[in-house]
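Every protein chain but one is kept in place in this view of the complex.
Showing subunit A:
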């Protein structure tokens, strides 16, 4: 499949403090990629940075190509066409993501007018169709309502409708269900995968919920301290994580069957971006860390056809998982 987006060496620093330290990521057309990691690992910053949505004091470098065309540092007019038109984004907190003083119709039609060649009544008809599509009942009347008149789950549906307005090739869903109740979460995820299937759209699902990612994504990238540490097809990552951090994340999940066991937490905390350890950022928390881990940050290296991992102890880690004595 042809590449839709390829990100290379993407770095972001806020007032000189690096928060993203060289991210390489590619995305194929129609693919669903999960991006997991703890808060502050750079999941959202990767895409906000790629789309030029970070505050002005953020320094962004590297390369972000959309079908081969560089969009990092592109003109404002070009970025405005990409945002919403090629790559749309929905956010975590639906309650504050819509403008409180504008009607849903205004906000939805604004997106349609920007990216679609529609006029007059056709715009409104399309807005109604989109609301129907995302499951807002009584669309014609609800268009005239304001965001506060909807529940959190409904607002997230409206956000999805607005994201679909420009017929994007890629939807970035940044923790789309974190602020919602468990039952609503499932409905929103269901909706996302339905529209993705129907429209053949690629999706990046940013989440710290491994279960959500496992169910909805073809491939998963695990981020830690501003880097991708492991990439693999979902089923392989969950069955056989290689990076010690990925192992730790999956080890911390409660098993659905089998006897009850104590959940294993990863010791220590995420390093402060202003005082990164030299070498591998995970080494201070890693049970397998050895002397060379502190020397240089490992780069993401392929370990199989569609998998890569950034760990010099990958082999040892794998053996430890399989219960074979390390070395």
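Following the convention adopted for this analysis, a residue touches a chain if its C-beta (ideal position, glycine included) is under 8 Å from a C-beta of that chain, and two chains touch if they have at least 3 such contacts; residues count from 1.
Criterion: contacts and distances are computed from a predicted model.
Per its UniProt record, the hidden chain corresponds to "ABC transporter permease" from the list "RagB/SusD family nutrient uptake outer membrane protein", "Alkylation response protein AidB-like acyl-CoA dehydrogenase", "Helix-turn-helix transcriptional regulator" or "ABC transporter permease".
Interface note for the absent chain: among A:98, A:180 or A:311, the touching residue is A:98.
When the omitted chain is restored, the residue from A:4, A:27, A:51 or A:170 that touches it is A:51.
Of A:4, A:159 or A:195, it is A:159 that touches the chain left out of the display.
For subunit A, the residues touching the absent chain in the complete assembly are 48, 51, 53, 76-77, 80-85, 88-89, 91, 93, 96-102, 110-111, 114-115, 146, 148-149, 159, 162-163, 165-166.
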